[in-house]
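Only one protein chain is missing; all other protein chains are in place.
Up next, chain A:
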Amino acid sequence: MSRSNQSTLTQNPLEKTWVPWMKGRLNKRRGSSVPQFTNSPTLIVMVGLPARGKTYISKKLTRYLNWIGVSTKAFNVGEYRREATRSYNSYEFFSPDNTEAMEIRKTCVTAALKDVYDYLTRYQGQVAVFDATNTTPERRQVILSFAKDNGYKVFFVESICDDPEIIAENIKQVKLTSPDYTDCDKEEALVDFLKRIECYQQTYVPLDDHTDRNLSYIKIFNVGSRYLVNKVQDHIQSRTVYYLMNIHVTPRSIYLCRHGESELNLVGRIGGDSGLSHRGTKFASALGDYMRSQNISDLKVWTSHMKRTIQTAEFLGVQYEQWKALNEIDAGVCEEMTYEEIQEHFPEEFALRDQDKYRYRYPKGESYEDLVHRLEPVIMELERQENVLVICHQAVMRCLLAYFLNKNDDELPYLKCPLHTVLKLTPIAYGCKVQSVFLHIEAVNTHRDRPENVDVDRDPEEALETVPDHM
């Protein structure tokens, strides 16, 4: 392999990463801002009877992997079936002797696998999650062959549960509202669904310790009280296992808010480590009242290492943990500047940021992409915990919110996270309910929308037109 001259490293102006200038083109892979861990694409295959949380796990895992930068997509065979048959009549569709239905179901699997192929091979996705019951060795073999033909690694995730209460709760939360049961009364739907489960039970063969000893898989028993992990092959599977072992379904709420309005906020300056303004302290006090009104036992409170979040927490009168990882995005050379000053001194940087706010890294600072990596242990611990209040910062809160609400890279840096507003997130069904609570203490607006003109040759007025008011 011919080597490029050592002195021809060039710094990508957006991400500030050094890349070799080879043959006049920037080498994409070397310049990536995060290490690339997967070479072969991975096919994650769910296994389990209906109402065992497979779709819950698929969606959550997909959300997590996308958030940490691994392009992932879930393929739910049930949806393909709904497309194919339009109207669901009854559990009889799933009876093992219903040959006509069997054909349809097989076709759906094939269609889904074709889309998996498109995603992983043509579209260059990294992980596909194949969400179906996959309860027989024959079906699993079909998938293994498919993966082998295409050079995908396979990792099975089996959910085993025999606790009738959990199953009933699952059915209530996600099945009764499924399109399959829109015109049914709840009792009828429940009865039909339980019969559906029975159809699978007859032919269900769980992953076997001996027969399947060469497969890579995790078996989850009773929503996480026990796990069996077999032959983890690589980094992405290891991270997947770690994630799955940390999530739970115990009801709880996560409260996200920013510190109270700070001195630097008032004058439109970004970053820094200033204290609370007068209104900021009033917010902190109101936050204390609000959290008390929520009447939560065993609430954990987390702050960053920056004065303004800690000052806010002090008003709550309870213990809190300081996380350096929750510090605001480092604006590098732009720390403590106003947007006007950034436009004046670094107009090109300012424009690049507007072009790709997620990947843009401040000179000697960070990008949102860096933030997400920094916040990953916070998210992992949030998954482990129950009721938590996180007092953080604008960019940080946007990253955390994007994780919970499944927002992509383009949306994330523009999520609205105003001062003095608490977001209460409560997991429900396959997603997250959000309640926005403004605590009625006025504060400056710190949200700058993307302007129309993002060219580096734009006029200052065009650059500054979306800057919010300040003193």
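As a convention for this text, contacts are C-beta pairs under 8 Å (C-beta built on N, C-alpha and C of every residue); 3 or more make two chains touch, one makes a residue touch a chain; residues count from 1.
The criterion applied here is as follows: contacts and distances are computed from a predicted model.
Enquirer: Name the absent chain by its UniProt protein name; which of "Large ribosomal subunit protein mL45", "6-phosphofructo-2-kinase/fructose-2, 6-bisphosphatase 4", "Mitotic spindle assembly checkpoint protein MAD1" or "Ribosome production factor 1" is it?
Expert: "6-phosphofructo-2-kinase/fructose-2, 6-bisphosphatase 4"
Enquirer: Just one of A:R82, A:H373 or A:H447 touches the chain that is missing; which is it?
Expert: Checking the options A:R82, A:H373 or A:H447, the one contacting the hidden chain is A:H373.
Enquirer: Which of these, A:R82, A:K195 or A:H248, touches the one chain of the complex that we don't see?
Expert: Residue touching the absent chain, from the options given: A:H248.
Enquirer: Looking at the full complex, which residue from A:M291, A:L400 or A:A443 touches the chain that isn't shown here?
Expert: Only one listed residue reaches the unshown chain, and that is A:M291.
Enquirer: Considering the complete complex, identify which of A:V223, A:I270 or A:L375 is in touch with the unshown chain.
Expert: A:V223
Enquirer: Looking at A:R86, A:R122 or A:K324, which makes contact with the chain not pictured?
Expert: From the options A:R86, A:R122 or A:K324, the contact with the absent chain belongs to A:K324.
Enquirer: Kindly note down the residues of chain A that lie in touch with the hidden chain.
Expert: Touching the chain left out of view, chain A contributes residues 1, 3-4, 6-7, 9, 11, 16-18, 20, 29-36, 163, 165-166, 169, 213, 222-232, 234-235, 238, 241-242, 245-246, 248-251, 275, 281, 284-285, 288-289, 291-292, 294-299, 303, 305-307, 310-311, 314-324, 335, 364, 370, 373, 381, 384, 386.
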